[in-house]
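With one protein chain withheld, the remaining protein chains of the complex are depicted in position.
For clarity, chains are labelled A and B in written order, and residue numbers in each chain start from 1.
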Amino acid sequence: MKRALTCLMVVALLGGLAVAGQAKTLFWNLSTEPPSLDPSLATDTTSHQVLKAMFISLCQYDDATMAVLPDLAETWTFDAATVTWTFNLRNDVHWTDRSGAVDRGLVTAHDVEFGIKRLLDPATASEYAYVLYLIKGAEAYNTGVGSADDVGVVAVDDFTVAITLNFPAGYFPSMAALWLCAPLPQFAVEAYGDQWTEADNIVTNGPYVLGDWVHEDHLVLNKNPLYYDAASVKIDQVYCYMVNEQSTAMAMYEAGTIDVNDNPPLEDMDRIKTDPVLSKELYQAPNLCTYRYGLNAAKAPLDNILVRKALASAVDRQSLIDFVLKGNQRPAQTWTPPGIFGHVDGVALEIGYPYNPTAAKQYLADAGYPGGAGFPEVTLMFNTSQGHQKIAEFVAQGWEDTLGIKVNLTNQEWGVYLNTCATDAPQVFRMGWCADYPDANNWLNDVFHSGSGNNYEKYDNPVYDDLVERAAVSTDPAERLDLYKQAEILICETDVAFIPIYFYTSNELSKPYVVRTYAAIGGESWKNWDILDH
Amino acid sequence: MFQFIVRRLLWTIPVIFVVSSMTFVLMHAVPGSPFTRERALPEAIQRNLEAKYNLDAPLWKQYVDYMWGFVRFDFGPSIAYRSRTVNDILAQQWPVTATLGAVALLFAILVGIPLGVLSAVKQNSLIDHASMVFSMLGVSIPAIALGPFLIWIFALKLKWFPVATWGTPAHVVLPALTLSTFYLARFARITRASMLQVTREEYILTARAKGVRELVVNVKHAFRNALIPVTTIAGPAFADILTGSLVVERIFGIPGIGKYYVQSIGNRDYPVIMATTLLFALLIILMNLLVDVSYALLDPRIRYD
Partner (left out) sequence: MAFRRKQKADPKAAKPRSLGRDAMRRLLKNRPAVAGGVILLILFLAAIFADFVAPYSYTQGNVRDNYAGPSAEHIMGCDFMGRDIFSRLIYGARISLSAGLVGALTAFVIGVTFGLVAGFIGGKTDNVMMRFVDIMYAFPTLLLIILLMVFFKSSFSVSGVAGGGFRGLLSNIDRATGGMFFIFLGIGLTSWLGMARLVRGMTLSVRNTEYVEAARAIGTSRSRILVRHVLPNVLGPAIVAQALQIPGFILYEAFLSFIGLGVNPPTPSWGMMLSDGYMGMRSHFHLVLWPAVAISVTLFAFNFLGDGIRDAFDPRQTR
């Protein structure tokens, strides 16, 4: 009833886009207000989810396989001599305003050139500009040394763009699927400045146009009739709420206000799994993230590797998953998650430390603390969140029970927490990592290389650095796989730099009438979904 | 009276100045920056961002710039929401919080005060006890429990109201109810107490002795005077309801300013922190002034010269 009313209201607002019964609307919860709908500025998953509906980039990922597929670029070639990638663009992609009715011209190679150069403009202050530093002249321009003219991005003609790199990066097409390489409407950006993404000003080119954006309340996306593949887009409208409270979103799902709940509270998992209706609507799939407890090996008593081994062996991951997390996560003994190239199955191959209380006690005794006697208090810190707190309480209790030691739990607010971990990390601290692109380089090299800014463990082992550096430039998949395996053994087993806890799963509830795909990376593809009559 | 108001309004200026200065110092004393990220940003990127938001300037300069912005009612851009200015955020989110707060306060007054009067008139009756137990309950159930409970009962079970979010009058009911119970209960209790006190005053006894009808005594004499303490808490209560709405806003997914309160500190969104502080400080000052003025209007013995 309520839902029908809302539906009617929305339709009325749209000025009779379609008759109420015919328009297919997906009711979605974004959880938060998207911090930015500017492809050059957005850095978070909420914004990316909306961007994916409104814009296209040069390439896109296949939802299931993560393979790079054409989007704006139909084909691309690489010229080794000039280290240049050339993208040949479609000539039928239009810029449209929010009504979806007004054609604002074709999307051309000049728009791509403008988009990339705007991203690199230091005045734009894009957080992810550094990702494109592999483009010739990009770093110089972004750091204020060079000029835009020297950046290796050139519109050869209206539908051909050439991008020259500093080195032959074979994975560049997968970067071209990121929002960083999206074409931007120069006329709109220049007319409205920072406010060009507001509902009244925005110009887009994707499957949906921004119909309405009431900040913090809702955001409506309408099908774009001028989208190049509009014929295959089935859902006419996506109505996005922005309810952050998990339990409220769950109530909205059960009341039928939203059609998908991609983040049910873990307190409700038992009920969901046993409920005859909800259990059928639940979908669990691996998610490309890993949860870890970082260890500060510079602080006593963790400077003793036996202590680190003892802690690693005393984490009962399976019980944590079965009784606390309840989301069918997978216990992790290594770092790179399944589904990413370079993942090794640590549990099957016996890499790292499985739960073994006997071995854990022995390690601690060998370290000189039999039964925990004389062991100084250890601090386990996490950023303030109920989910992290539950895990910390479980793990700490396990350590106290198994090893007879005292664990002090503290938490800090996110900004403060990161600052603490970067400057004076406690003995044990929580961290997580999610895939930017599907390769172990993003995990083993980007996080634990001694020069990495993400290496909160301050792990510094030249042998390890050498392994991941060699794997980064190697073109032989078998060799790379082997190097990553050695790296995993070194960091998780030999050096115990951190304790991998579990590989994430996504738990999503969808109403039976939602015909959908599940994107492994980069946000859901609503353009491929459908809503059945209900 | 007029002079008093003018003087109090002028006094607002230094107060606001000191409050915003203190906020400025305090928020910069908290570690972390708006650009603290789990994936540490390269230095060049940090520099670009800081330059864009004027955070590379020396602190005193930033302070002066903020103050100059304040004077012109230009609070600058939000750092966390990059297409929005703080003025936009205030303009779009504040009315929602104000509406919710006003409805909640109105509800608290319209139900709480009559309840208190009724209890006082029928002192020690069943009505009195029932309403006092009810109002005690109101004071003692935290919104964190009450909000989800109301959603469960009235939205999911009975389906009388939507679960959450904002937009229609039906959306206002549950959050306003959650927000108002605490104050409703306080109004009821204070009204009852001051009614009882006033009814023992001599002029009431005199009126009764003179044979004025009970209803007239209660309404014309007792009620009017009993309103004085109620008024004194109504003003601050409104400021409280508004500043305290963040739990309710979060639970009910309401697009108000309350959530920016906590969020902006988490994000180190300096311009938003400054602006929300200023907004609420102003609100509190004005409410207190309003209380003093209405106090004088209700009680002729009080003079402000």
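What we mean here is this: a contact is a pair of C-beta atoms (placed from the backbone, for glycine too) under 8 Å apart; a residue touches a chain by one contact, two chains touch by 3 or more.
Keep in mind it's a predicted model, so treat the numbers as computed, not measured.
K.L.:
I'm checking contacts with the chain that's been left out. Which of B:10, B:29 or B:215 qualifies?
P.N.:
Answering carefully, the residue with contact to the hidden chain is B:29.
K.L.:
For the chain left off this view, which of A:79, A:103, A:424 or A:476 is in contact with it?
P.N.:
Only one of A:79, A:103, A:424 or A:476 touches the chain omitted from view, namely A:424.
K.L.:
Who touches the missing chain here, B:54, B:92, B:168 or B:232?
P.N.:
Here the residue in touch with the unshown chain is B:232.
K.L.:
Sort through B:64, B:106 or B:137 and give me the one touching the missing partner chain.
P.N.:
B:137
K.L.:
Using the touch definition from the top, which of B:182, B:223 or B:252 touches the missing chain?
P.N.:
Here the residue in touch with the unshown chain is B:182.
K.L.:
Just checking the interface: what residues of chain A touch the absent partner chain?
P.N.:
On the side of chain A, residues 246-247, 250-251, 265, 267-268, 270-271, 296, 299-300, 319, 323-324, 376, 379, 381, 384-386, 389-390, 392-394, 396-397, 400-401, 408-413, 416, 419-420, 424-427, 429 touch the unshown chain.
K.L.:
State which residues belonging to chain B touch the missing partner chain.
P.N.:
Considering the whole complex, chain B reaches the absent chain at 11, 14-16, 18-19, 22-23, 26-27, 29-32, 136-137, 139-145, 148-149, 152, 156, 182, 186, 190, 193, 197, 200, 229, 232-233, 236, 239-240, 243-244, 246-247, 261-262, 265, 273, 276-277, 280-281, 284-285, 288.
Here, only the chains that are shown with their structure count from here on.
K.L.:
Taking each chain's centre as its mean C-alpha position, how far apart are chain A and chain B in Å?
P.N.:
Distance between chain centres, rounded to whole Å: 38 Å.
K.L.:
Residues of chain B touching chain A in their complex?
P.N.:
30-33, 35-42, 44-45, 47-49, 51-53, 77, 80-84, 88-89, 92-93, 148, 151-152, 155-156, 159, 162-167, 250-253, 255-256, 259, 265-268
K.L.:
Quick check: in the complex, which residue numbers of chain A touch chain B?
P.N.:
Interface residues on chain A, with respect to chain B: 1-2, 9, 33, 35-38, 41, 122-127, 129-130, 139, 142-143, 194-198, 214-218, 241-245, 247-249, 251-252, 254-255, 257, 413-416, 418-420, 422, 431-432, 453-454.
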